[in-house]
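What you see is the complex with one protein chain gone and the rest in place.
For chain A:
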C-alpha cells in the first residue's frame, strides 16, 4: 500500500517539475523563471526524501541538506540581481 502511495507521489512531483520547467523555458519575465527554479529545487528535495524512504537508507540526507542550501543561495542571488543589478557589491550605500 505504502509503495503505491510513494510511487504516486514521485510521479506527481515529476509532473510538478515538468510544469516548472515549462515556466522556465516559456516564462515571460525573469522573476517567473526564478520562482520556477526555486520550485524545482523544493520538489527535488521532496523527491529525494521519498526515494530515501523507499530504499530504506540514510545515505541521501546529506544530498537533501546540500541541495536545500544551494537552492536558498541561488534564489537569493537571483533576487538580488533582479533588485539591484549587482550580486556582490563592494560597499553598501545604505
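Some notes on this structure:
Throughout what follows, a residue touches a chain if its C-beta (ideal position, glycine included) is under 8 Å from a C-beta of that chain, and two chains touch if they have at least 3 such contacts; residues count from 1.
Criterion: contacts and distances are computed from a predicted model.
When the listed names "ATP-binding cassette domain-containing protein", "Na(+)/H(+) antiporter subunit B", "ABC transporter permease" or "Carbon-monoxide dehydrogenase small subunit" are checked against UniProt, the chain not shown comes out as "Na(+)/H(+) antiporter subunit B". Note that of A:7, A:30, A:53 or A:77, the residue touching the chain absent from this view is A:77. Residues of chain A in touch with the missing chain: 59, 62, 65-66, 69-70, 72-73, 76-77, 80, 83-84, 86-94.
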